[in-house]
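The structure's right below; bear with me while I get my questions together.
Only a single protein chain was left out; the remaining protein chains are all shown in position.
Moving on to chain A:
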Amino acid sequence: MTLGTPRRAAWAFLLPALVYVLLFFGYPLVNNISMSLREYSVRSFYTGEAPFAGLDNYAAVLGDPLFGTAVLNTALFTIGSIFFQFTIGLALAVFFSGRFPGSALLRSLLLLPWLLPLVVSGAVWRWMLDQDHGVINAALRAVGLADGPTPWLTDPGWALPAVIIVNIWIGIPFNLVILHGGLRAIPASLYEAAALDGASAWQRFRHVTWPLLRPVTAVVLMLGLVYTIKVFDVIMVVTGGGPANATQTLTTWAYQLSFDGDFAFGQGAAVGNLLVLIATVFGLLYLRSARAALREEQR
């Protein structure tokens, strides 16, 4: 059977995307997997010699006391960030769905964290969170919420909450924009009908907004999850993974293994691959739920 013209056209349309994916995702990924199975040192970069090491790098990484810390921190960072980004983003989206003067201006101002380069906002947050001269501690003291200075970035117990706060701030606009879009798509007539039935504001949210927003919610949460798991720059700029590894996540640890001291590129690649694996699992879950939602809609 020869390829029909429509099928050939389909392939032609697919080809650029396929080439792009293979070149910019496939090749690095395969390379990274190969690197994680080798003893890759500084020398290897020049000589190209990297002896095959099997799963030694994975064993070394899994046996490292930092592995547990990094996984736990990654989980706490991801869950904490997403929970607050989403709830605050949703609250703001609902707030801005009501029309009032200045709404558009305020909304665009709230987008600011999204527009700033992370290195800039990260550096500013580092100053603001400074224990001695930071504006946050001064503000907390001024309104009587704290007596002494909070050691945001110098106490291992506070550093993770501090970077989570920074990441929440950065992530709110994304949630706000997508959820706001979702809200606009809900027909106003449904709210009118609910109001006629005597539904309270909470009941309107609970029985109209929330169920109709579900598909958008799934997208926001899933994308947020994949974005957040791999956050690197925020933590790197604000704490560098410190103090005493208190904010070390899988991404910062992978970087540290590769470039800080040890130059264990194979182990760094191994941690990177574990991260890819985790993100892939969530990505597949997302695709499945999206397909299920589509089927439900079509029914």
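Everything below uses one rule, namely that a residue touches a chain if its C-beta (ideal position, glycine included) is under 8 Å from a C-beta of that chain, and two chains touch if they have at least 3 such contacts; residues count from 1.
Keep in mind that, in the parts below, contacts and distances are computed from a predicted model.
A.B. asks: Given that one chain of this complex has been left out, which of "non-specific protein-tyrosine kinase", "Multiple sugar transport system substrate-binding protein", "CitB domain protein" or "Nitrogen regulatory protein P-II" is its protein name according to UniProt?
C.D. replies: Of the names offered in "non-specific protein-tyrosine kinase", "Multiple sugar transport system substrate-binding protein", "CitB domain protein" or "Nitrogen regulatory protein P-II", the absent chain's UniProt record gives "Multiple sugar transport system substrate-binding protein".
A.B. asks: Which one touches the absent chain: A:43, A:184 or A:288?
C.D. replies: Hidden-chain contact among the options goes to A:43.
A.B. asks: Pick out which of A:161, A:242 or A:283 touches the chain that's been left out of the picture.
C.D. replies: Considering the complete complex, A:242 is the one touching the chain left out.
A.B. asks: In terms of residues, what is the contact footprint of the unshown chain on chain A?
C.D. replies: 42-43, 45-48, 126, 130-133, 151, 153-156, 239-246, 259-263
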